[in-house]
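Left out: one protein chain. Kept in place: all the others.
Labels for the chains are A and B, by order of writing; each one numbers its residues from 1.
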Amino acid sequence: MNPSSSELIDPAAKSPARPLSAWRRIPIGVVLATFVVAFLVLCALFPTLIAPKDPYQLSLLHSLRAPSPEFPFGTDQLGRDIFSRVVHGASYSLSIGIGATLIAVTVGLLVGLIAGSAGGAVDLAFMRIIDVLLAFPALFMSMAVVALIGKGSMNVLLAIAIAEIPRYARIVRSQVLVVRQSGYVEAALILGQRRSVTLIKHVLPNTIGPLIVLSTLGIGSAILSSAALSYLGLGPKPPTPEWGLMLAEGQGYLRKAWWIGVFPGIFATLTVVSTTILGRYLKALSDGRA
Amino acid sequence: MHIARELFIRILAGAAVLWAAASLAFAVLQLFPSDPVQVIYGADSSVTPELRAAIRADFGLDQPVLVQYQRFVTRIAQGDLGISYQQRRTVASIIGSEIGSTLTLASLAVLAAVAMAFLASLLTAGRPGLLRRALSSFELLSVSTPVLWVGILLLTFFSFQWQLFPVVADAGWRSLVLPVATLSIAVFGSLSQVMREEMDRALEQPFILTARTRGLSEWAIRWKHALGHALIPAITISTETFGGLLAGSIVTEQVFGRPGLGRITLEAITNHDIPVVMGIVLFVAFVFVALNILADLLYRLVDPRLRVSSR
Partner (left out) sequence: MSLLTVEDLKVSFPGTDAVRGLSFSVDAGQCVAIVGESGSGKSVTARALVGLAGDNAAVTAKSLRLGEKDLLRLSPSQWRSVRGRDVGFVLQDALVSLDPLKTIGSEIAEALTQHVSLPHVQVRQKVIDLLSSVGIPDPQERIGQFAHQLSGGLRQRALIASAIAASPALLIADEPTTALDVIVQAQVLDLLRDMKAKGTGLILISHDLAVVASLADHIIVLKDGVVVETGTPERIFTDPQADYTRALLAAIPSASTRGKKLALDTSSQALSEPSPRADKPALEATSLIKRLGKRLVVDRVSIELRTGETLGLVGASGSGKTTLARLLLALQSPDEGEVLLKGALWSRLTESERRRLRPRIQLVSQDPLGSFDPRYRVIDIIAEALELAGLPKNAWNARATELMAWVGLSDQHLPRRPRQLSGGQRQRVAIARALAMEPEILICDEPVSALDVSTQAQVLDLLDDLKKKLGLTILFISHDLGVIHHVSDRVLVMHAGRIVEEGPVEEVFANPRDAYTRDLFAAIPRIPEASAFRQHNLSRSNHVGSDIRPISA
């Protein structure tokens, strides 16, 4: 018997690099979600390219028109083109979703890293505060923050970020603890590595990886929060074409014009579904499941 | 006896969390001071300095911060949440008059969602197929769709277009159907995903194989063995969402024009009625702590490994 013959029978080890077949294996849903996100980014960056009509243009002559070739999504109670407003609204949702998540992840990472690597009393103090903050539902937290700092898009962004910080901080902290006690950090210490160096070489990268994946999923929930806050009148003021606000403004006309309530919602849902699909796919990739 | 002691410790810890939450809220309010005079009289400048001082003294705002804090904590400990700037009623009575409506909505929604999620997991866990894929897609939609839009869609079609359910909020049980459906759809998605994942995992465990080797039917295996393992996440999520819904059903209440905790929260926030906001914050924290303790007790009931070892 050859010494390593039984060890070499490992199909995974033999597989060569194959970029082409790897592409083919990406699920159709992920491909579609990528296109949707690309389209939304396009809407956010160059809205007039896709919807040349002015989203603020009032026209009482054309109010409450049903969808038609001229107004693909119809018009609202003030005769504004809903398609144009929905397309222009992408920039609000995307920037709040991404902005709030970035802030929340960054602060959460810092807090979690400090708590997880300091340990002891620092960790205990941080975690107790986080426990207390987690006692409040995220939407409620955001509302309380808005109550303190006032309404408006920028404040909504901040409020959502603040409400999400404790969640990210907790995840980061527990991941830091897992990695710190992992076999590979111990192995590095046995080799004579400094603990501070293992923090940078092993703990940080193995914490940030999963966090990036999670934050992709977080963008979706931030967008949902922003739509809810706007709907409640705590976000941008009318006539801003924000999806949640459009739904709130149009609610009184649903009896006569169903399209007012439908299209902004479709865009919001598509955005969240797509970022969620992409986030889950990234998570599956990083877990080695895809 | 063990359980009683554990429970006592848990309640103490919960009280500590509440105290910390109250202190935190108090500290935040010192950073963002609010003026009851402004709330009551608006921007009216005719308020004399004497009246202003009297109103502030009425709310104890003329005292040093430490004295205010001391009074605040004592008050809270006695269950007194203070008095609304605007309505001149106790915050406790405001919450008390609105909580019933919210409780009904939240409990019905959670019950419906748990029942649907159980059924969905029993039917689809460990079984690839069309039904499972359809349900997964529905769950993805349910967690990705803004709750308010679901409400608006239901309202548009079921109330306005087809007139199956009333638009108004005070038409008995029929006016509860759409709000409950709205909320339970949202809760169902996250609950069902996690429960099925847990049941999938349970079905791959050796003890399931052991049960099969005893000749148990597929249904008996799911019902008697796998389901129990999906209960833990079901407890976690349903208590968590139930707490969340008390304040979080605000959007649904707004869409359907229902009274409830959400409405008074929104009013208090828009009007800067800080005592009410604080009162609700503390109430929500209290419910969260209580539900957490309840969840812990339920875990022990479901999973013997979490009970104190009595070997």
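In this text, contacts are C-beta pairs under 8 Å (C-beta built on N, C-alpha and C of every residue); 3 or more make two chains touch, one makes a residue touch a chain.
Keep in mind the model is a prediction, meaning the values are calculated, not measured.
Which of B:48, B:78 or B:213 touches the hidden chain is settled by the complete complex: it is B:213. Of the candidate positions A:28, A:61, A:121 or A:190, contact with the hidden chain is made by A:190.
Taking the complete complex into account, A:182 is the one of A:34, A:77, A:182 or A:240 that touches the chain left out. Touching the omitted chain from subunit A are residues 1-4, 6-10, 12-13, 182-184, 186-195, 201-202, 205-206, 209, 288. For subunit B, the residues touching the absent chain in the complete assembly are 205-207, 209-217, 224-225, 228-229, 302-305, 309-311.
We adopt the following convention: only the chains that are shown with their structure count from here on.
Centres computed as Cα averages put subunit A at a distance of 23 Å from subunit B. Against subunit A, in their complex, subunit B makes its touches with residues 17, 20-21, 24, 28, 32, 140-141, 143-149, 152-153, 155-157, 160-161, 243-245, 247-248, 250-251, 254-255, 265-266, 268-270, 272, 274, 277, 281, 284-285, 288-289. The residues of subunit A lying in touch with subunit B in their complex are 128-129, 131-133, 135-137, 139-140, 143-144, 146-149, 220, 224, 227-228, 231-234, 244, 247, 251, 254-255, 258, 261-262, 264-265, 268-269, 272-273, 276-277.
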